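Left out: one protein chain. Kept in place: all the others.
Up next is chain A:
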């Protein structure tokens, strides 16, 4: 790829590449996409849905003779990761919805990913089979045993090529370690451990060991009446295997160092932006709840997403973010209705591009936002079936907050709050993005001239 660095937000023109999923408006609950994640090379793209299924797409190797033909993502493997369960003790259903998928760095020919629902994390191995043994002595090709008396000669079985078969098999099941609902998993840079976080606790696992887990954060109060905040997301530092962060429903981020103590209840750093008390309203705490936290690739910054904004923090500065971007400020005057229809509790994710120069996050009406940190510019784009011609350029969208609506603008009251883009992912090196609407996956690429 010419761009290499994966940079640029607004000198980059985005165009449509592919869309996956059904066109019909009648969306079955199981088809709602709940997570999207590229692997470390960007060759594979995984999605999880509410029905507990994982679909993995693979980037086709580029056709060198046709540089205009952008590489496409096609289905590589699909499997049922989690099934619905019943918690007999609490008489509650345990949803099969896949909350998060995280890829392990590739070590051999097979690919590994962790997928989790509310209670159980599973390690899946995805491997290719393109040869099969033929010419057994004791069995026919279809598996039936040969009559031993008819065997007069011996032959050596050989491998013959076969149509590529991609198999997914569960290699580990990490269960029964979470009383509350798992919201995050994060693989450590040591490639041996990973963390899983629920509303009140964070556990550390070894990838090889399923019957033991270490609790490293516990914020459950002795008296549940005193509960004031919950854990909303957690992530390991990309390079420092002793460091992780977790965000809270009160808008704070805590950085913990596992070298300091076994139980990291005491944070090493607390990131919190002071609030102007005169601005405080009923909604302040709810909209300050952080729905996602992501370290930059270089490990120097972290990004948080709350209801109305994206903030970039320098991990060396705790008292305020270094950058704040408004995602959809026009919603501030709609908070009452957004509270009534529960949209105010929507959990938007965010992601960095490969060289940490641009960040992306979703919004309503199938809009998503690209925020360019270096050029201090932002753009709103839309994932829509109406812009689906091959290599069609995406047109920037504008929302009119009130008053006179200009041509091409859409008014706040016309926004469809059922069309939410909660999950987006950016290819680790190239300008290729995956944007999930309710039940469709859009892939957009940088326009190449």
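Keep in mind that, in the parts below, a residue touches a chain if its C-beta (ideal position, glycine included) is under 8 Å from a C-beta of that chain, and two chains touch if they have at least 3 such contacts; residues count from 1.
The definition used in the following text is that contacts and distances are computed from a predicted model.
**Student:** So which of "cAMP-regulated phosphoprotein 19-like", "Mitochondrial import inner membrane translocase subunit TIM22", "C1GALT1-specific chaperone 1" or "Origin recognition complex subunit 4" is the UniProt name of the chain that got left out?
**Tutor:** Answer from the record: the omitted chain is "cAMP-regulated phosphoprotein 19-like".
**Student:** With the full complex in mind, choose from A:138, A:224 or A:262 the residue touching the hidden chain.
**Tutor:** Looking across A:138, A:224 or A:262, the contact with the absent chain belongs to A:224.
**Student:** Of A:281, A:341 or A:375, which residue touches the hidden chain?
**Tutor:** A:281
**Student:** Would you write out the residues of chain A that touch the absent chain, in ascending order?
**Tutor:** Spelled out for chain A, the touching residues are 20-22, 30-31, 33, 47, 49, 51, 53, 55, 75, 78, 80, 84, 86, 88, 90-95, 118, 180-181, 199-200, 224-230, 249-250, 278-279, 281-286, 289, 332-336, 339-340, 439, 441.
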